[in-house]
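My questions will all concern the structure given below.
Missing here: one protein chain of the complex. Every other protein chain is in place.
Labels run A and B following the written order; every chain starts at residue 1.
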Amino acid sequence: MSLVVEGLSKNYSKNLVALNTISFSAKKGECIGIVGESGSGKSTLGKVLVGLENYKEGTITYNGAPVVPTKRSRLREYRKNVQMIFQDSSSSLNPKLPVWESVLEPLDNFKECSPAFLEGQNLSRKETAEQLLIMVGLDKELAGRYPEELSGGQKQRVSIARALSIEPSLLICDEPTASLDVTVQVQILNLLKDFQKKMDMTILFISHDIRAVTFLCEQIIVLKNGTIQDQFGINELYHKSRHPYTKALIEAASIQ
Amino acid sequence: MSNPIISIEKLKIETRNGSYPLVNNVSLEIKKGEIAGLIGESGSGKSLTARAVMGLLPVNMKNSGRIVYKNSDLSALSPKDHRKFLGKEIGIIFQDYRASFTPYIKIGKQITETIRTHYPIGKKEARNQALEVLGKMGLDSERVYCSYPFQLSGGQVQRASIAMVLALKPALVICDEMTTALDVMNGEKVLNYLEEVRKETGCAILMITHDLALAYKRTDRIYVMQQGEIVEEGLPEQIRCQHQHPYTKKLCACLLSLPGENFIINERVNDL
Partner (left out) sequence: MDTVLTKSTALVRNPNMLGGIILAVFLAGVMFLGGALVPYDPFKIDMGNRLQEASTLHWLGTDQLGRDIFSRIVFGAKLTIGLGMLAIFMAVCIGVPIGLISGYIGGRMDAFFMRIIDGILTFPDFILAIAIAGILGPSLTNIVIAIVLVRWIVYARVVRGLVLSEKEKEYVLVSKTSFSSPIKTIRLHLLPHVMPDIIVMAAIDVGKVILLISALSYIGLGAQPPIPEWGAMLNDGQGYFQVKPSLMVYPGLAIMVTVLCCNLLGDGLKSHFDIRKGRQEL
């Protein structure tokens, strides 16, 4: 088990419970989908897991070590392994920086990382960035452009390149395809799937789109009002023991 | 079925300085009680078509061709006369729900005012109608009625804005990416209510969306739009299973299948 979450709870105020005793675990190289409607706490869960927000009760352990967002030295070790991709491709890149500078930010902070995909020695910073862009299927000419000159899909690819640059073993994706066109969505999902296989990465895929989740994930967790309603493997999707809420979600997404 | 509620003939939209057309040769018609889906990717001109019907094109664009709504050609009208059709005759629901309400007036008041601008009824009656439509959208009507927009979640505001449009009982509703900002469950609720209103009033609906699953499931007829032109049209089953045009094929291949939905060959779409 690489990521183990036990009894995780968080509330914003006394009456507003964001997460309520969440427990689950992920094996290395596994892809877990977290499905829920807006307000279900799924984005909060992502932020807590990546250490952007504090939590009140429960434990998170990664590879046996507890994750405490307040201790900076521990956090560094964790961040080296865990990266996140956000929903809004337009605001996940600084509009005032050229793409290549944005891409390099994690790698600049973890200089000891020498990712396997970098070919050649003594690359300049810009060359490194160009290689990262090529890795996610972008033209290296884009390195010098600004985010406003890129399409939504291209920006999301840049975000992926940035997140993968330090070769994390756990990637948390918060609705990475929600703001994209259908054809681009499929490209991005395929890209993630390829990297997951290649790097043997664990992915937590947060989405309200059950189709995208079933495309990528083997395990699905259904979240509602901060509580886990249902947790099952992909081949039990239509099993009659599914929670009514899960059934409603599938019903809403299906064509018939 | 009778005459179409609206028929668009050879609509062409171009910028005033005359570069190549953004929308070209678009013809479609919607009959009473029909839901037509207009699908395509961003930049394909779906929203511009809707704006032309509403007479709300940006100032630097002009349209040619005919837009016939119940026997009157909208495109020949002056902007002022055109605007008279909006609201009571043609309602539009936008994707961006935040812009639908003035932030510092309570939602209930905005809805009743809108109803009373179009129908000569008393305050009480308007209030009752507002509460009714809010309730039908699956909202806690009393609470939403007395709330300011910022006190509600995005989904709630979007449903309230849809309630406001539908409260006027328009004969044609244009939904421009209506459910994109909502999640599946909320989107489903909204669509169910739209269905109900359609059965009740027999209004026609133009559903502009990029969500194929939604179009397959909810529409009576689908128009596929690519780069300003309609490349294919047909019944949902035809579009889904017997599509002709390569672009339609590409779009359909992008609909990820749920396990067990074996009618789609879920091939890899690398060569897009």
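Throughout what follows, a residue touches a chain if its C-beta (ideal position, glycine included) is under 8 Å from a C-beta of that chain, and two chains touch if they have at least 3 such contacts.
Since the model is a prediction, treat every value here as computed from it, not as a measurement.
Undergrad: Counting contacts across the entire complex, name the shown chains the missing chain touches.
TA: Per the touch rule above, the missing chain touches A.
Undergrad: Which of A:17, A:75, A:134 or A:234 touches the chain that is not shown?
TA: Hidden-chain contact among the options goes to A:75.
Undergrad: Using the definition of touch stated at the top, determine which of A:102, A:196 or A:219 touches the missing chain.
TA: A:102
Undergrad: Touch as defined at the start, partner being the missing chain; which of A:22, A:48 or A:84 qualifies?
TA: A:84
Undergrad: Looking at the whole complex, which of A:10, A:162, A:211 or A:242 touches the chain that is not displayed?
TA: Going through A:10, A:162, A:211 or A:242 one by one, A:162 is the residue touching the chain not shown.
Undergrad: For chain A, which positions touch the chain that isn't shown here?
TA: Residues of chain A in contact with the hidden chain: 47, 50-52, 75-76, 79-80, 82-84, 86-88, 91-97, 101-102, 105-106, 108-110, 148, 159, 162.
Just so we're on the same page, only the chains that are shown with their structure count from here on.
Undergrad: Report the inter-centroid distance (CA atoms only) between chain A and chain B in whole Å.
TA: Taking the average C-alpha coordinate of chain A and of chain B, the gap between them is 32 Å.
Undergrad: Which chain A residues qualify as touching chain B in the complex?
TA: Those residues of chain A that touch chain B are 36-39, 152, 181-183, 185-187, 189-190, 208-212, 214-215, 234-235, 237-238, 248-250, 252-256.
Undergrad: What residues on chain B touch chain A, complex-wise?
TA: By the definition above, chain B touches chain A via 41-42, 153-155, 182-188, 210-213, 216-217, 240, 250-251, 253-261, 268-270, 272.
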